[in-house]
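The next block holds one structure in the form of structure tokens; read it before the comments.
The complex is shown incomplete by one protein chain, all other protein chains being positioned as in the whole.
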Amino acid sequence: MENLTLLIEKENERLLAPIRENMDQFFLSIMGMCILFMQCGFAFLEAGAVRSKNATNILIKNVMDVFIAGVCYWLFGYAFAFGDGNQFIGYKHFSSSLLDDSQYAFVFFQYTFAATAATIVSGAVAERCEFIAYFIYSIFITGFIYPVVTHWAWHSEGWLTQGETYLFEGENNTMVATTIAYQDFAGSGVVHVVGGVSALVGAVLLGPRIGRFHKETSTVGTIRGHSVPIAALGGFILFFGFLAFNGGSQGSISGEGDGAAVSIAVYNTIISGSFAAFTILFLNKIQIFGNSSWSLLLTINGALAGMVAVCAGCNVFYPWCACIVGVIAAISYSFWGWLVRKLRIDDPIEAVAVHFGGGTWGVIAVAFFDKNDGIVFTWDKQSAYSLAWQCCGVGAIIAWTGALSVLMFSVMKAFNILRVSEDIELKGLDIPKHQEPAYPIEAYGHGHIERILQ
Amino acid sequence: MENLTLLIEKENERLLAPIRENMDQFFLSIMGMCILFMQCGFAFLEAGAVRSKNATNILIKNVMDVFIAGVCYWLFGYAFAFGDGNQFIGYKHFSSSLLDDSQYAFVFFQYTFAATAATIVSGAVAERCEFIAYFIYSIFITGFIYPVVTHWAWHSEGWLTQGETYLFEGENNTMVATTIAYQDFAGSGVVHVVGGVSALVGAVLLGPRIGRFHKETSTVGTIRGHSVPIAALGGFILFFGFLAFNGGSQGSISGEGDGAAVSIAVYNTIISGSFAAFTILFLNKIQIFGNSSWSLLLTINGALAGMVAVCAGCNVFYPWCACIVGVIAAISYSFWGWLVRKLRIDDPIEAVAVHFGGGTWGVIAVAFFDKNDGIVFTWDKQSAYSLAWQCCGVGAIIAWTGALSVLMFSVMKAFNILRVSEDIELKGLDIPKHQEPAYPIEAYGHGHIERILQ
Partner (left out) sequence: MENLTLLIEKENERLLAPIRENMDQFFLSIMGMCILFMQCGFAFLEAGAVRSKNATNILIKNVMDVFIAGVCYWLFGYAFAFGDGNQFIGYKHFSSSLLDDSQYAFVFFQYTFAATAATIVSGAVAERCEFIAYFIYSIFITGFIYPVVTHWAWHSEGWLTQGETYLFEGENNTMVATTIAYQDFAGSGVVHVVGGVSALVGAVLLGPRIGRFHKETSTVGTIRGHSVPIAALGGFILFFGFLAFNGGSQGSISGEGDGAAVSIAVYNTIISGSFAAFTILFLNKIQIFGNSSWSLLLTINGALAGMVAVCAGCNVFYPWCACIVGVIAAISYSFWGWLVRKLRIDDPIEAVAVHFGGGTWGVIAVAFFDKNDGIVFTWDKQSAYSLAWQCCGVGAIIAWTGALSVLMFSVMKAFNILRVSEDIELKGLDIPKHQEPAYPIEAYGHGHIERILQ
């Protein structure tokens, strides 16, 4: 009888295997598609935040993100990230060689993450960065900087995935060997800190836009973007995409508990985003870090910061923890935004505050709020070690991305291909660089009105 | 042998159970995501329909819908709606306490519906409602009014779900006990009538915008929205979202027949929307209820009314029934639009005509066109009882929502926090309330043009 049950189970598993595979590939494909749509979200969030004279420029940057990542991640990015290799980097499957057909869903899914990491930068360097410089940094980020970080943190042989085994006191004074490793479910650190650090370095080395900071006085000038509706469209698309970004990070849907993990991740994303949005809305209204108005653009950014922060642990947080993570993410966003302005760094869409600020906090938050062994639940040595590993991980990511970004942007600066000329910056990049004004004047108006005027 | 088959079947079901669960949670998550994206649709439909001076205001209202519902539905809305309790209201799972991990997909899915119910109102009160008033009504609708209605109609212990058992004549003069209950698959009544009634009450108590109705003459002034493309974007997104809204309402995809029910619901949504769009297009062109033009905005609203109306029975209609439902929905939309204007109620995006008009008709249509026991198919006493229950259900929803909305908006009116001052209304809400003009003038133009002009 027992044998029979076993046989049935075995047979069953054999027959179910292809169904499981199909489910997973379907899941990865549709989630990846929604994540790729975030590119549209970033494009419009950024396009709304620049002046009309640079709208085409920022849009083509975001369109090209999709395709630069498409080329680079295929050619070598994936190999560095998920090819077998050593603890630091992979080197297999260049240009998808030797890939099994069943792996393409995973490649596609990971590609959409790479594209996200790169696109974060374009907002911070908007309105003054050379198109060719943009090309170069996008190739480096999607093809090398980001893939190496994913190898560390998401490939089974990566040093952050493997972590270290320690002896902790167990019950009855026994010692238990436990492995502590870096945890970053959907990439608060892997994606957003990478993007945010690179954005920061880019913004610093480019210098501020003309008119952003007044040299004599300490005033910070406001350069308004040209369209709130366009920015809001971007925000809405990003809210949508983030649910796929965090839910999809489970990576499979066929294993026991996968569905629950996905939906908890999705739900925590909404909870964290919601509380972050509220926090920033009221912080601003009551004039802490703000101008006493109900600001739409800050609310959007705050919600995004909340969603960025919850990435790392959205699968292991209780909703009430996600809510704390969101509140602190909004405060952290405000703080980083203030600091960046104070340091006279010009980050037009506050990419640093949202992605670096939110991401860093998110990585650390896991150590506190993980429902299995978070500090607030266990308050023991093991959770302190977890915290150390989270800090170590995010520190390593910052160091790696920072160093390479400094190198990359400095070399471009030295070769004078980083920033457009003052003349072009004043004129706007759309006509000189792209010959495509975003809103050509001659395309507006109705013939009969013009003829009446004549 | 028989025993063996039974054993295999039992073993199988045990192994399939987690797969089924995963499929359902995947289904609810992705459908919920698409439904949440409808918030973007509503935002842009409404933003296009207001003047540019109120565009930021309407956008932040719609952004906050997502997050207010996120907070309130989590804290208490879900508990009132789907917690165990009595026939009238639930009271379990406040702030998702005692929720099993496997239930989060359902919570998330239901949350997206709650957000939809609230967002319907913002269009009707646009361009004159205080931000704080908006906050308060959103909290009430997503946290209490709407959840209670869902408890009635969608929770197994709700009084509308349970209905009443009657004796009907069966074959051979026997009497058969049959339970008749309120039927509302995707919420024509539960979501759209709730939203529409609240929108109506809000619009009445706020009063019309300055310039909408001329006091002396009986003329109805037209206040055009500022951007047809923005409104059309909203329409397209809503068409997309409605497919998920109606298809997703099946709630599961792993049971026998689930897939078919989902796809029939989706297909009927298209059929009903299509015929409604055609009807309104031609009604308007041949100058019944219209201005003899091919109107895009009316066509979008007509299609939406058709999709709203088909919600309640899209799983039990034949396509040709969906087509009749759509045609009548368009006529009903035109009628309600006319009546609202006649009564000098100012509903800038005709939310009442679309959601209240379409929703009410939709609930009643089920009694006529349900392929199992609709009046047009059976013409018997039982179907008449069904009709009575549908009317009773929608009547109860109208009464409950109407009464609470009157209370809510009246209190706010009494405290003078309902409507902005005349001065701010004339200036537009974007600058005084949000300090964010939708299209800041200084952000437009190209430097070289300006310098040539100098």
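Letters A and B name the chains as they come in the text, with residue numbers starting at 1 for each one.
Here is the rule we go by: a contact is a pair of C-beta atoms (placed from the backbone, for glycine too) under 8 Å apart; a residue touches a chain by one contact, two chains touch by 3 or more.
Since the model is a prediction, treat every value here as computed from it, not as a measurement.
Asks: From the list B:A105, B:L160, B:L233 or B:L283, which touches the chain that is not on show?
Replies: Of all options in B:A105, B:L160, B:L233 or B:L283, contact with the hidden chain holds for B:L233.
Asks: Per the definition of touch given earlier, which of B:G70, B:G393, B:G428 or B:G445 contacts the omitted chain?
Replies: Selected residue, touching the omitted chain: B:G428.
Asks: Applying the definition given at the start, please give the residues of chain B touching the unseen chain.
Replies: Where chain B meets the chain not shown: residues 4-5, 8-9, 12-13, 16, 19-20, 23, 27, 30, 34, 51-53, 223-229, 232-233, 235-237, 239-240, 243-244, 247, 253-264, 266-267, 270-271, 273-275, 277-278, 281, 291, 293-297, 299-300, 303, 318-320, 426-428, 430-431, 437, 439.
Asks: I need the residue numbers on chain A that touch the omitted chain, in ascending order.
Replies: With respect to the unshown chain, the touching residues of chain A are 4, 7-8, 11-12, 15-16, 18-19, 21-26, 28-30, 32-33, 36-37, 39-40, 43-44, 47, 55-56, 59-60, 63-64, 66-68, 70-71, 74, 95-96, 101-102, 104-105, 107-108, 111, 131, 227, 230, 233, 430, 433-440, 442-448, 451.
The definition used in the following text is that only the chains that are shown with their structure count from here on.
Asks: For chain A versus chain B, what separation do you get between their C-alpha means, in angstrom?
Replies: 33
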